[in-house]
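What follows is a single structure, and I will ask about it in a moment.
Shown here: the complex without one of its protein chains, the others still in place.
Letters A, B and C mark the chains in the order given here, with residues in each chain numbered from 1 onward.
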Amino acid sequence: MAITGSTEVRSGPIRLGMVGGGKDAFIGAVHRIAARLDNEFQLVAGALSSTPERSVESGLALGLDRDRIYGTFEEMAEKEAARPDGIEAVAIVTPNHMHYPAAAAFLTRGIHVICDKPLTSTLEDAEKLVKLAKESAALFVLTHNYTGYPMIRQAREMVQNGELGTIRVIHAEYVQDWLTVPAEKSGSKQAEWRTDPARSGAGGAIGDIGTHAFNLLSFVTGLKTVELAADLHRFVPGRRVDDNAHIMLRLENGAKGMLWASQVAPGNENGLSLRVYGDKGGIEWFQEEPNKLWFAPFGEPKRLITRNGPGAGPAAARVTRIPSGHPEGYLEGFANIYAEAARAIRAKKAGEPLPSDVIFPTVEDGLAGMKFIDACVRSSEKNGSFVTL
Amino acid sequence: MAITGSTEVRSGPIRLGMVGGGKDAFIGAVHRIAARLDNEFQLVAGALSSTPERSVESGLALGLDRDRIYGTFEEMAEKEAARPDGIEAVAIVTPNHMHYPAAAAFLTRGIHVICDKPLTSTLEDAEKLVKLAKESAALFVLTHNYTGYPMIRQAREMVQNGELGTIRVIHAEYVQDWLTVPAEKSGSKQAEWRTDPARSGAGGAIGDIGTHAFNLLSFVTGLKTVELAADLHRFVPGRRVDDNAHIMLRLENGAKGMLWASQVAPGNENGLSLRVYGDKGGIEWFQEEPNKLWFAPFGEPKRLITRNGPGAGPAAARVTRIPSGHPEGYLEGFANIYAEAARAIRAKKAGEPLPSDVIFPTVEDGLAGMKFIDACVRSSEKNGSFVTL
Amino acid sequence: MAITGSTEVRSGPIRLGMVGGGKDAFIGAVHRIAARLDNEFQLVAGALSSTPERSVESGLALGLDRDRIYGTFEEMAEKEAARPDGIEAVAIVTPNHMHYPAAAAFLTRGIHVICDKPLTSTLEDAEKLVKLAKESAALFVLTHNYTGYPMIRQAREMVQNGELGTIRVIHAEYVQDWLTVPAEKSGSKQAEWRTDPARSGAGGAIGDIGTHAFNLLSFVTGLKTVELAADLHRFVPGRRVDDNAHIMLRLENGAKGMLWASQVAPGNENGLSLRVYGDKGGIEWFQEEPNKLWFAPFGEPKRLITRNGPGAGPAAARVTRIPSGHPEGYLEGFANIYAEAARAIRAKKAGEPLPSDVIFPTVEDGLAGMKFIDACVRSSEKNGSFVTL
Partner (left out) sequence: MAITGSTEVRSGPIRLGMVGGGKDAFIGAVHRIAARLDNEFQLVAGALSSTPERSVESGLALGLDRDRIYGTFEEMAEKEAARPDGIEAVAIVTPNHMHYPAAAAFLTRGIHVICDKPLTSTLEDAEKLVKLAKESAALFVLTHNYTGYPMIRQAREMVQNGELGTIRVIHAEYVQDWLTVPAEKSGSKQAEWRTDPARSGAGGAIGDIGTHAFNLLSFVTGLKTVELAADLHRFVPGRRVDDNAHIMLRLENGAKGMLWASQVAPGNENGLSLRVYGDKGGIEWFQEEPNKLWFAPFGEPKRLITRNGPGAGPAAARVTRIPSGHPEGYLEGFANIYAEAARAIRAKKAGEPLPSDVIFPTVEDGLAGMKFIDACVRSSEKNGSFVTL
């Protein structure tokens, strides 16, 4: 049972910087672990907080050299670009409204960007970022991390192989409970910025988690959503963004979907799930048990396909580290995005085309997510009428 | 561990007739088992098929006396009403379009009616039936059988007791796969009438199973739905009614819901489920594991409440027969509707008021279901706009 | 989706008497529902309690004619045997020590016996009963009810068809928690007699539930156990029989097994399960989700076979009433034993041989269970050494 997927690295890790991700940030630490897990990246610089003292404190705690801890991302971009041993890539893990300016600073200097989702806080920024990314020689990788799960790769491969037939019905959910109460008023920094339209964007639940569900269904089915009807709602008094979203989808080939995103459903921790049904079969996947994929060929018993178990194909195997029955989790899935980014960056460095099987969410996927948020808001403002994306 | 719920009967079973339910009928046999399970009813007469010979054959096979097997329900209603030992109640288990005329024939003669769902095939019939039922001294019981499950009673009781707080979000599903293929064209009698608008009504999946999900969420939450937006679709070429329905709901207190009914989702056998979330807690129930109810008080670990186990209250206990861990199923839940009907009928016979804790779906519930179908069709014809119920 | 399995009856139900099963008895009520469910039996007589007044009260509550309610089983056997319309079969649902004398009274009069398990309270009685049953023209049916579950029939059929290859390893459990506390001292009649060696026999958990697990593994695998080593224990102070049993098994073909029976494992309601592994595949079944059978052919994904779903074969179909996804439970499985008994009794009445596919636990199976108890006790007394059965 040799480790089959991700490789460990020969030619030295890629030099990485980070914007955001200081103390008390959740996602910054996740990015760092993900970057480190396969030994593909080494964190060497950071502008870890909008407060300079905090940035220094956090950087030292992470073992960064003092002179590579910066007060602002602009300074980091400028100085690192000037160093012969400067960062080759940067992870942007700030609140959403900073994604665009930060990404711009690095892309324009040819530094690869690995950016958290959603792409930006406004559709306008998103469109500018797409333009910038296209003009840049550097790569832009969006961490829609759930696409890194092996069984999601498996699901996508099965759809592509026609094992489900023509897709008819899609059901995607992303359900949590942590905003059941007004956590933004009781000191949770996470809740604070995620429910602040200025930092998070027009979407609350729909932006924070709905985009993940939307990205996932698009990734697995390969289908474009053409119209949607959305009923966004704020349940918690005083909340400034939606905390529950009900959405009906119409996809390009005539398929129909539902998407439910909620942060006020007690008992749901991180309930992302995807169910896809075609005229030949169906698949079901639940993020909290990510190593399992249910496959029901119509008229036959359901099968449980497991990561690295019998029935799992090459797309899953490529991003799998350990044998079946030894659960991989969220961090490994996240690390797969970094591992894919590393493959792409190394190809770039070598002047080679991207490997044909490398897969990561792109700036275009990010734009699609922003259009999704925008359409949800527009539909909801029109009393839930269908609108085009 | 004495049997706690339903009692066995002292004063002799109630005399029951049946309309429909001849050979090859699924639901007729279910009704007969349900009627018999607690020894509350005895089948003594039948008009079991629209084909008289088939009725006779079926009736003899069931051990009915030859002279109480009738060619038509009208004949049965007339002759049984005239007998001193005539039927006291009738089970109507025909295709939907016959519910109204059959029910009318018995209600007008003071014979209690236990009728399968949906109430009728048209809203017009439904409204006439409500009027008739109100004028009749006889009871009308609609077999929205899923309300008979103990853990559904438990869920309702918990909502009533305020254990969930104010209801915010509801998610109901009823997902099957048997119509993934055009079964109506390959000899399935069940598929044939259920996809024939003349016999089934304007709703396909939405009428056959969507009404169950709608009834269930109404039953458990006690909330009235005031508006909905629906996107009904026929996926199977040539099908005459919807086989997939996506619906967004708005309820009277500001709660929001989603309802998904599908008969084209491979791998789903009888996937009825209900999830209800309030500001204090959430509950989740899945029909295929009916003896379990998940309860998550916000901020505490999820609890698994089991039928007759610790944590189950009096509402569940009253309709429970055997100890926890000894699974009860679909037939027991269905039989609970009959047991409740029996309690009501016995009270009527004794000239007593209905017991305060007797619960069964009524003709009004049936009308609500027909309005739900009607609203879904109207919304869908208006490109999924919200309509009032 | 017509009801596929059990038929409803033409020629009138079989006349049934009952010994034991008065008020507060758990298993008596279960037998009555099971007998009634398929309309195959009608309860017409009873000696329902060892206390005559209680017998009368219970009998009247069940709607029996006063003159067919008896004070003792001897009286019932004698008088019913003398009636032209006397009972054809009797259900014996007393504490274990009464099984033998009651069964003897009816078998010797040619009345078929349906008897609860374990067979008797002593091995000596069991051997006498086997002899008696062989000499009698009447049938003896033991309600090892779990063999009535469709997916257990399915499992057995798959073993017989060689789908598992040569059986190697068996793991059977029957785990409960209700005797975690000394319930026998706080008024539970169930606990009282089940922990009284005089009424229950030498085995506590091992007799009450261990025999079920043992019967189940024997039924499914078709293999005879030749040796076992047992470590029986009484955890609750003052308890007079074992409440936890650990057993290692050796079977005739070289297969090995473990069996664990416990009534002191908090959180386990009625945790009977069976797992069987051969050189070609494995199956797993859990009583609390009886409609599912896991099948893992070696080197392929696990499959979930469901009652009446794709992949279920004829042995399961024959004892199935309703479509897949509509759960059947404990009572339906129990009723299958009665349905099989009815088929056998009707064949007897018609002077025909037993149908080749009729299956029910026999007096020989009961004797095997008593030998199992005896071996467990003997091994445990020898400090857990292996003993032969």
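The definition used in the following text is that a contact is a pair of C-beta atoms (placed from the backbone, for glycine too) under 8 Å apart; a residue touches a chain by one contact, two chains touch by 3 or more.
None of these values were measured; they are calculated from a predicted model.
Novice: Write down which of C:Ala61, C:Ala81 or C:Val169 is the residue touching the left-out chain.
Specialist: For the chain that is not drawn, the touching residue is C:Val169.
Novice: Who touches the missing chain here, A:Ala81, A:Leu331 or A:Ala347?
Specialist: In the complete complex, the chain left out is touched by residue A:Leu331.
Novice: Please pick, from A:Thr122, A:Asn270 or A:Thr362, the residue that touches the omitted chain in the full complex.
Specialist: A:Asn270
Novice: Of the residues in chain B, which ones touch the absent chain?
Specialist: Where chain B meets the chain not shown: residues 295, 299-306, 309-311.
Novice: Could you pull out which residues of chain C are in touch with the chain that's been left out?
Specialist: Residues 168-169, 171, 177, 180-181, 229, 231, 233, 235, 244, 246, 248, 250, 256-258, 260, 262, 264-268, 275, 277-282, 284, 294-298, 302, 383-386 of chain C touch the chain that is not shown.
Novice: For review purposes, identify every residue of chain A that touches the missing chain, sorted by number.
Specialist: On the chain A side, contact with the omitted chain comes from 1-3, 8-12, 23-26, 29-30, 32-33, 36-39, 60-63, 176, 178, 188, 190, 268-271, 287-291, 306, 309, 321-332.
In this section, only the chains that are shown with their structure count from here on.
Novice: Please work out the Cα centroid separation of chain A and chain C, and write it as a whole number of Å.
Specialist: Here the centre of chain C sits 55 Å away from the centre of chain A.
Novice: Take the average of all CA coordinates in chain B, do the same for chain C, and state the distance between these two points in whole angstrom.
Specialist: For chain B versus chain C, the centre distance works out to 34 Å.
Novice: Would you pick out the residues of chain A that each touch at least 2 other chains?
Specialist: 295, 302
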